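Everything on this sheet refers to the single structure shown next.
Only a single protein chain was left out; the remaining protein chains are all shown in position.
By letter and in written order, the chains are A, B and C; residue numbering begins at 1 in each of them.
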């Protein structure tokens, strides 16, 4: 007998079953009944719909009156609610947690941190995330554990580490003076486990000599590649206007990635690095909205991006966030380096121009986990608005502020990303045959992007997620986290 | 009545006349009689020759028996000696003196420092130097004062500052922490007077937006352009494997330089930056022998350089110097950054390969003035072997160690450079019509490169230089220089 | 014929004569007529008085009706005005200018800086200053030049440098990391010229071994001695609660000072260092109002100070200044070290308690010259309220805020200081026989301490000071001072 209503206790029951005996639950069928379905393809919403899920995939979508729900099917009643594809983040960092104490204390537990982040992501509606830089081996372990159903979490696709970048103790991320406080052994282990031989030293090599290194790296369980089109500059005088790999080395990397069946993306932060990456033929541009402090991305470049349909991940920030940051920087001006507010303001201009130019945008946050204790110490707002679990909601709002059409906003966080990463065969929209990753929202997200926050239920692979239980064993975000 | 012998007192007399009344002396004629002339063209030496000089230029060269010396001609007797073109340094820094105390103390006197350096250069046989980076306005002042005969010194051709680089207080040269010890006013003045708006910020611009900035800069009295093909990386984690201007921005700079009638060279320090500069079409590659720490420049690149006859300035170091440096670095290993000995050893391998491949090489030192007091403090050898006045002698020796043919060594320090900088119409060889810039050496430089040190007499523009008097008013190299 | 009125042009004339031919002017007689004389002894003011000055000293003071003004006497008409002794600062630093660029640029000119400071002091009513720490040789030179009439300026009495302290590049004043930016030669010269062998190394010696060093130092032209009773702590973790010389070493220093006819004072910054200095028998306690961050000076100690009549120099700060500092520290909290506002607030409490306890207080500022450009950079108020020329006016106001009686305030800045330094035979009050150092004020300073700012005329040694002309050749306080 189908459930005629769907109290939260039933939800919890399903979730419990899901976590205890995932296979059995996957074998079951599930129906979501009565919601308005916004399928992420751009098609008009379908009201009063039924979505049937079998073996973790969508088997049918139609009007309630048209679709018969089979016996033995658990039914989620969703009248008056909205069903959208599970959200995605095109650029996230599940275990890029580089506060020194954390690195030392949890040196061996970066996989647990990645799982923690993936669970927070899932809890907040991100059913799939694309990790573009982190500790590769730990990410692989976390991804495989989630895929094997050993622990819940967002689906993870991962690049491992950024080709051509130093690890988190290197000059791309820190003043090298930090090494004076650490043992050489620790520093070397960090370098080895993060860079794995594909770090900044790769920039010394000729394009030809880069190839075999990339080839090896493609065999290490990564899902896609990301390389440094531009550099940090590096610390403490970060400027982001240096280039990392030369154009011909970029082409070599892209060719090797494609030969291995992987998409390839470029980290860019300046007008020239953006243009070089486009011409090199990348599949995705990472945070392509950054162009420094004074000059917006030229119109010619925007046209090129739009015409070639090159997906560009961007990091939209709300005006409220920009205002807060500006105030912080005014109060505590940095001694060295450019002020973030200038960067961010220019990025916003670029975002607006990209929307106008019709560039294929992918929502992203560049987010990582925020330790609430450290955030409190920093004198910043209670929760870092870019932190995993929060950032994508803010980014969706920011796109709305920028005037993007509601349906385009949804696509930028779902189908656009799936297509860019070439996983649109199974993910990104609500269509029969695809994985049943979806959110039930209380209110219409096309009416206001704020409504993405009103998550009634997260379903991943056809299973209702027990959001209350996540994260299961937090290290970084535990309230008692002391310095971590 | 011609002088039948040439005692040093007579030399001094001529020099005195030259310095006191340069025009009258230029009006005179001078003959050098009896030397073996090695004219820098590659032609075989001419023994027992006479070189006639009129109005500062060579009027005739021939065998003693063939050439009549006009009356009223001062004769320099040079039997048994060797006459070669005045030496050149393709990459020198006359006023790039960035020790903090010096910068503060002599903030307003960088022109005097440039003159001091040009006088030490001249004294040591460098009749022409190409300054590839320094404080432009001061260099222009020094060059113009020397050209106007107001003070003696090597001929100066200058690039001003490196396009795309920070000034000496910026992150290309120092840990930005230094700014914490300085007033903002001083830091800003240094930035303004060195970078003049063509510094690292230029790397934010699109190739098109770079053009007008370059155009303006070509009108500031510079003789050629130099841009950052690669970057420092920057301090304190200098790696030199980052790129600065993108290939298309490089092409824009080269086109603007050529349109203004200037040669354009690129600072490169890695395999990829070298290749990019070649393809962009530069006229000269600066220290093209640097390729980092582990990979020599590929053969394909060397062939490209040779076939296209692209002049490459290199910084040859003697084995003795390399050994000393290695020992110093072993004793005082740097906490951060790569060890110089590795860089230098790889450069030497590249130098040898370039010689074999027939690349058109230009001798250079990248040298600047060394304060003897500071050198003593540093625990280094009494005189920095790369310092102006010393460096080129060591570089000539190093080329010999590397197996370069004696005649090629001479050309690398004279005619090759003049041709690369497109001033070979008047400089670089001993041929009628050219400026009478030459050295009388005691022994045959083709026999041993050590013999370049045995300078009997320096003649510039037909005037015998009073070497004892140089430098006239030293600031940096004064023995009493205290900390400077 | 005596001048019946005293236009400023006449003042300037006298000043001009004074500076050109000081002896002739000193030979003249001067009369100030009609002012209310507050003589600094504590006696009631004398209204409508005449002060006669001969040969630089006061010859007579009396009612206008009682005193006949001799012929040939220049008369300053001062009806309605107030005459007070020239002010003194018991703790000032005429050439303790330690901004790095200044130190490098003016390494050889610390005497000129001292003169500049003494002129600014004189201009602002300080006819005598007690320099308790600076570059001794330069101070001696400045003092002697002023005493010899070669240049105007406040009378200088000097201690040279603080016994037991590092110089301005040492750890008592700076993070030693600064040495990494300087040549060893410069650092050594600074150490040698400031410390002169009486620096922090003296703290290694036994009390007996300290004696001969002190004895030598007393012969170097110093007017009194100052030693470190407490230390800085040092930078960057300044805490001020360490002790420097041990009690028995303190007694040794005091004995040696007295044997040489010099007064001896102790730098103290904590309750225990204050008590130890009292018991050791010092003549003056320097900034005895400092006791750190949490505990006020105990009543027992205050009673001891009062009963033994030990002069204590203090640094009173206005509430307005304290508020400004607190706000600055709240906005820019220091990463390391105690917050000044806490120190200053506790000092204020101690000051109030000392006034109540009847301690013999000496006004002081601990002031030095402020470079207006650097002050502007620092984001602080336009002029540092403790800078020479400003600080004493603020300190006088602060004493008033603290409830000190008006007559006591005047004495704290005049006769108390003269007596403490044992120069009250010639200075500190307006009495016949004493040097004619005095100020003509527009309004009654006993009515409001603000009226000390209203200086109509400064007379030093019987000569009217041309205040407009001061400072004559400013280095530090020049408006165009660029970073200095």
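To be clear about the criterion, a contact is a pair of C-beta atoms (placed from the backbone, for glycine too) under 8 Å apart; a residue touches a chain by one contact, two chains touch by 3 or more.
A quick note: this is a predicted structure, and the numbers were derived from the prediction, not measured.
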Residue among A:60, A:109 or A:189 that touches the chain left out of view: A:189
Contact residue for the chain not shown (choose from C:149, C:221, C:247 or C:454): C:247
Among C:69, C:98, C:137 or C:203, residue touching the chain not depicted: C:203
Candidate in contact with the missing chain, chosen from C:78, C:214, C:231 or C:417: C:231
Residues of subunit A in contact with the chain not shown: 99-101, 104-105, 178, 181-186, 189, 373-374, 377, 482-484
Footprint left on subunit C by the chain that the document does not show: 170-171, 175-177, 179-180, 200-201, 203-209, 231, 233-234, 236-237, 239, 241-249, 270-273, 275-276, 291-295, 298, 301, 335-337
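Simple rule for what comes next: only the chains that are shown with their structure count from here on.
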Distance between the centres, which are taken as Cα means, of subunit C and subunit B, whole angstrom: 56
Per-residue multi-chain contacts in subunit A, two or more chains: none
